[in-house]
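All protein chains but one are shown at their positions in the complex.
So, chain A:
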Amino acid sequence: MDEEYDVIVLGTGLTECILSGLLSVEGKKVLHMDRNDYYGGESASLNLTQLYRKFRPDQAPPADLGRDRDYAVDLVPKFIIASGELTKILVHTDVTRYLEFKQIAGSYVYREGRISKVPSTEMEAVRSPLMGLFEKRRAKKFFEFLQGWKDEDPTTHQGINLDEDSMKTVYEKFGLEAGTQDFIGHAMALYLDDDYITKPARPSYDRIVLYTSSMARYGKSPYIYPLYGLGELPQSFARLSAIYGGTYMLDKKIDAIVTDSDGKFVGVTSGGETVKAKQVIGDPSYFGANGGDGGKVRVVEEGKVVRAICFLKHPIPGTDDSDSCQIIIPQNQVNRRHDIYIAMVSSTHNVCAKGVYVAIVSTVVETDRPEQEIAAGLSLLGPIYDKFVDITPLYTPTSSGQADNIFITRSYDATSHFETVVEDVQDVWKRVVGSDLVLKKREVEVQN
């Protein structure tokens, strides 16, 4: 370990692995380390042994759950938006060649005690039981407006200025009911709370268009999911990095982040040896999130997320026996500030034994009794075979890292997809490299 690197990356979560993959392709000499003996950090998928070791160290997995190796249980419940930014990175880096994807079979929203499919086109809106007859007509007009919008053609604007008018103005123009606003804002634009309503409508428009175009790609839901679990994603980017010369070390305890007298990064000490590099990138857990790193405050807690990983022996009731789905409970429906999400996958995705369904119920913590906050979600699941509840603090770095060459990523938030992860990748890239991330198509090897 006496070599010097351009960048040391700590933690093999998805954010860090995308960054080390892209940095390696760019020609940087990367050393990537993780304290765990598996890839993925906070975004790993665990087998049963690893899952029990994490949550119930003194208990062995029950035999009737089946073989250990059949399991890849995600720690973070997220899906990939088919037309989203992560898909773009996967395609441009050709990392898709290491992965197989399936659709998530359905996207549902909770309204007045029951769940229904989220309509995503005017055709579906017309058939949806979510709305009464007159509301359907209004919703149809709203969707036609969105689909017809052209920036350069004012006749399609119907008097709305997306950059100035609020989403409230747009909803009022089409006379949409509060319940309809709930599913548009939360189940399609995927906002976690209602803050967006009073802000300019442009981002909401973009999000709804992303949802509907993703929906249109594969039909059943806007989401895709990698076989064998989300943990495949960081591993695939790790391989990309390795192909371009990145060095990987797992099971390495990090003893210290070494800085010079000005506080600038020098190297990382592990197992009594210090490896030097120009820069370091890492997830918050390597920079004092758990109180370490010599008392230096490099990250702050922004809030907490509660996640309950539930094993079921049946599909979620009311989802037409879907092998996978997302259910969104908009905050207004349960008198909360943040939505409750349910993400479910099953053996079709090679993440658990046959006959088992893995549902994760999550939300942003608002009280000091987090588990009770997801009760409305848990009650939709039917009988729960087993449940692992995790309350995770969300950390964000206190500085950009440009002064000390220490660049820290953010924790995985409560959103149901990877768009904010990619935003973090782009942000860290810019801080580390000094210019915007431009995706280049990876050269395809010669075919015989």
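FYI, a residue touches a chain if its C-beta (ideal position, glycine included) is under 8 Å from a C-beta of that chain, and two chains touch if they have at least 3 such contacts; residues count from 1.
Everything that follows uses one rule, which is that contacts and distances are computed from a predicted model.
Trainee: The chain dropped from view, which UniProt name applies: "Ras-domain-containing protein", "Chemokine interleukin-8-like domain-containing protein", "Eukaryotic translation initiation factor 3 subunit I" or "G-protein coupled receptors family 1 profile domain-containing protein"?
Mentor: "Ras-domain-containing protein"
Trainee: Which of A:Thr15, A:Ser43 or A:Gln103 sits in contact with the chain that's absent?
Mentor: Answer from the full complex: A:Gln103 touches the omitted chain.
Trainee: For the chain that's not shown, point to the residue among A:Thr15, A:Ser43 or A:Ser83 touching it.
Mentor: Of these options, the touching residue for the absent chain is A:Ser83.
Trainee: Looking beyond the chains shown, say which of A:Thr156, A:Thr169 or A:Thr348 touches the absent one.
Mentor: The one listed residue touching the chain not shown is A:Thr348.
Trainee: Which residue from A:Val126, A:Leu162, A:Ile197 or A:Leu250 sits in contact with the chain not drawn here?
Mentor: Residue touching the chain left out of view: A:Leu250.
Trainee: On chain A, what residues meet the omitted chain?
Mentor: Touch set of chain A with respect to the missing chain: 39, 69, 82-83, 87-88, 90-92, 94, 96-103, 213, 218, 224, 227-228, 232, 235-236, 238-239, 242-245, 247-250, 348, 441, 444-445, 447-448.
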